[in-house]
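Written below as structure tokens is the structure these notes are about.
Omission of a single protein chain aside, the complex is shown with its protein chains in their original locations.
Should a chain be cited, it is by its letter among A, B, C, D and E, assigned in written order, with residues numbered from 1 in that chain.
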């Protein structure tokens, strides 16, 4: 499962956030990595408790909360505070898996979806691709500043070493209202169809699909 | 769950079948009733092994097998051979439950749906209503010759005593490809929407709904 | 799924609450309706943040919390604060579906069950029936002051226009410990049987049923 | 899951079967063992295609098919033809697991339950206990001729070496209508309660339990 | 399901806690028992709101939170505050079932697992065995001071009357991240295998098992 969210933030907002983070006190990313992932991880992160991280992260979350495709595809129940990560030349993140359950102050969170929001312009660095292994094949992703990608947290993935410039991203994990990726995708499809029919004035079928969407939500939602 | 199937057979075919059964050797219906239902049952049945029962039953099944609403609402995996039942004045069937699993020569059959096909014209008898208890309320059904009703086999139901004339019906039980009534209803709704959009030339959304219908079928079908 | 709860509050308490609400500042009900339901809705509501709404709503909830049938049939995990709604002549609520998930300050809530508590005496108004569509048939409900009705939130329903007098109700939504209506109904049935046997001194079977009820609770409870 | 079935056959019938098998052509039991179990297995078996095996096995199955506790506890969908196995001094069967799916001429069979029917009198041999590992503890079972034991096929188990005399058993595997052991146990409990109440003339509650049993059967039965 | 946790606290810590509790104000245990369990219960308990109970209970919980086998076998989501219970000569607790759902200040808690931590040395009292009924057989458990036992809360169990000395235990209930006992056991097994392979330097298979463990966690975790 992999959903592109182009221009979620837009280039300008991404540039402002990147500028605001330029002098921030980034530390070693290993601090938040578990067991085997610790060896694979070589990047820098801003402490999520840092007031700047909280202010900028809150701004990104507020934008996401208004984004129709994000809401429909992710059906978010809880989104972790954004983590700002920086890769400078020589840095990268070897193949690893995100933990299935993360401890948070509000209790355990199941990581259904991982989110990456790009903050650096594509042409500002070499390397740094996000590479996901899907069905024994690699999907290589390099988005532009202000774009985002949503992908199943169960995916084996890595970040290729940066060889020039700086890769700045904001990342997070989401527990969805709907655990199963296939069920989430079916609900997303139904919502898209209903919205299209509503927009095109085909009210009878749109209403029927909304009812089906609601019935499936009641079967599948965990909250 | 309760789906009316008006004019499945049509009045003429029903009349022909009723005429063909007029002289048939009906026996006591208690023969095929289990435990508590035996006391409640007071009607007459034609032995399903009787060649006439097999020929006429096969004719009804062949008609059903072409009926779009029946197929979509029932998603039949196995339909038991039809049983012809007759209620004469004084006869009826007290409140009872159909067995959840019936033995058949081909192995056990889970009774998801019960089917009644009316063969007598409505005005030809008094009493004989099929009365279903749904959510603590009674649904009283009296269809005309050639109509049918499909209902969840888990429904408590009874046949009111006939006080005049003769009530002739064909009944059967169906194991559906989809066990859960709500899942079956959702698939039926999606199929109706897709068919409507296909008919109205809204091909893009129709195709998307067919894909969703197929994905849900794969999740829910037991075969 | 539809469970009548006669005399939950009793006529006197209902009359006291109605009297206390007589001069309260009711506003337009559209404020809390989503998309398609907004067009259908034409009634008045008291802001749930109003101190009077909170006091009276709390009183109704406290009464419900002691009601054995309510607890056993609903297995409530969370009950939303009561919403007081008023229909005057010309007002009604067209066919609509309740949202499957509602946002609350404590997080999302899945609406398994809808609750209506009648506060106006039956003879005090004309029209205003609650009409539910169940299995393609309509169930028309008009209870008396102090009675309540619990029904599956997935049911398409409407309130017929009031043509004389005033219809005052308190409504709420419930997330049950048990999501599936059939599972909830089975647990309710087992609890009723065990309670009957305990009352009649048939201790051995009562104990066995309690154990079965507990085992099913552990399988089905979401908390 | 472990259910004792004392005196299923009775000592006399067991003795007759044992006598009839005395001169039968038993071969090496390794012939029907898979991978790791092959090393552990050291016994003798009668080819299930042998006409004597078929006749005597059919006799045991016919008796089981009438046994109320067996039917209610196992809810059998398919029972494999009985396999007659013999352990002579020095023979035994080390710790092993039965395969989860066995190929049969009629298609794959999921082994939910294992059945052992003892044919030798308890005092006729030393050793030869059936030892099951349940929750890290051992359950040691040595039944008498004509008794049987039903246990979850997922249980790690072994047969202790025989040190004197002969241990003759008939064994089989069962695919149940209900896959989950806990669900099967709940249905068995409900059936026992309903039967007790029917026997004691407490008809109202018995009828309610039968309806609950039927509703659970429809949810859980695979056929 | 039954997992022994030997030396969770150790004898010395257990002795210190027992000494600290010697003069505490224990009251009648019936105060916290529900319906049928109330008659069966005859012991003494320290009010969980007592500051001493909270301090010592917190110490035990902190130790458990570091215990690898406990964490892997229980996958705890919520652990109730420890309850200290004392049995003096003549006291015991007849056969009873723990409630499937307990009310707590933070909302309902599903009791998946029960925990007993022994605080008295084994030789300091006679009787007082914890006796669990598993598959119609009894498992008799008497651990030493500082040991603990984790068992499925659905197990019928009792405490044999104490005939000499004093039995002091701390007990609690746990809602697991994984509801189903079999699923929990499978995850525990996978974690043990992965840890063994990691320790033995068989990294490739260890990594594969961790990925499988994570995928199963995502399917089964409720949080």
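By definition in this document, contacts are C-beta pairs under 8 Å (C-beta built on N, C-alpha and C of every residue); 3 or more make two chains touch, one makes a residue touch a chain.
Fair warning: this is a prediction, and the values are worked out from it, not measured in the lab.
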item: Missing chain: touched chains present in the view; value: A, B, D, E
item: Candidate in contact with the missing chain, chosen from D:58, D:100 or D:204; value: D:100
item: Residue of B:61, B:102 or B:217 touching the missing chain in the full complex; value: B:217
item: Omitted-chain contact residue, chosen from D:112, D:147 or D:166; value: D:112
item: Those residues of subunit B which, in the complete complex, touch the missing chain; value: 77, 177, 207, 210-211, 214-215, 217-219, 221-223
item: On subunit A, residues whose C-beta touches the chain left out of the figure; value: 1-4, 134-137, 139
item: Residues of subunit E (touch criterion as defined above) contacting the omitted chain; value: 182, 185-186, 189-190, 192-193, 196-197, 200, 202, 204-205, 208-209, 211-212, 215-216, 219
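Heads up, the rule we're going with is that only the chains that are shown with their structure count from here on.
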item: Subunit E and subunit C - chains in contact with each; value: A, D
item: Approximate Å spacing (C-alpha centroids) for the pair subunit A, subunit C; value: 39
item: Computed distance of Cα centres, subunit D from subunit A, in Å; value: 53
item: Where subunit B touches two or more other chains at once, by residue number; value: none
item: Category of the chain touch graph - line, ring, star, complete, other; value: other
item: Chains grouped in pairs wherever the two touch, ordered by label; value: A-B, A-C, A-E, B-C, B-D, C-D, C-E, D-E
